[in-house]
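For this depiction, one protein chain was excluded, whereas all remaining protein chains were kept in their positions.
On to chain A.
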Amino acid sequence: MNGTFDPPATGKRVIPGTYVFDGDAARRGFAINEMCFSFNEDANRRAFAEDEEAYMERFHLSEEHKKAIRERDVIGMLNAGGNIYYLAKLAGILKLGVQDIGALQTGTTVDEFKAALLAHGAKLKELQTQGETA
C-alpha cells in the first residue's frame, strides 16, 4: 500500500514524513484535488462509487493519480499532489476515518495507530501529575 517518500526539490524545507503542500504539489495535484472537491455533493459521491474509472476520467486524473486511487495508496496520492483536506472527502466515500488513514500511511494497524495517540495522552497525564505542564 505504501509508496516511497519523494523529498521535494533541492532548496526546499524538508520535514520528514510530511508533505508541504506548495505550488509544485498544487500543480501536480490539481485534478485529484478538484475531483475530491466535487465530493461535497452527494450525487457526485454516488457517481464515483458507481464507476470510479469513469469518474476519474471525467476529472482528467493523471495515470499516477489513478494508480494511487485504485490501490488505495494514500502516500501515493500525496506524492501525486493530493492535499489531505481534499483527500479526506475521498476517504469518507471509502469509509476510512482519519485513524484508518493514519495506519495506512504509517504501516501500522489501526489499533496500533490509536494506541500511539493514547500514549501521548498518557504522557500528558503524567506531566500534569508532576505539575510540569498545563
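Things to note:
Everything that follows uses one rule, which is that a residue touches a chain if its C-beta (ideal position, glycine included) is under 8 Å from a C-beta of that chain, and two chains touch if they have at least 3 such contacts; residues count from 1.
As a convention for this text, contacts and distances are computed from a predicted model.
The chain that is not shown carries the UniProt protein name "Protocatechuate 3,4-dioxygenase", picked from "Archaemetzincin", "Protocatechuate 3,4-dioxygenase", "Electron transport complex protein RnfD" or "Quinol oxidase subunit 1". Chain A residues in contact with the hidden partner, per the touch definition given at the top, are 5, 13, 15-23, 26, 30, 33-34, 36-37, 39-42, 45, 74-75, 78, 83-89, 92-93, 98-99, 101-102, 105-107, 113, 116-118, 120-121, 123-124, 127, 133-134.
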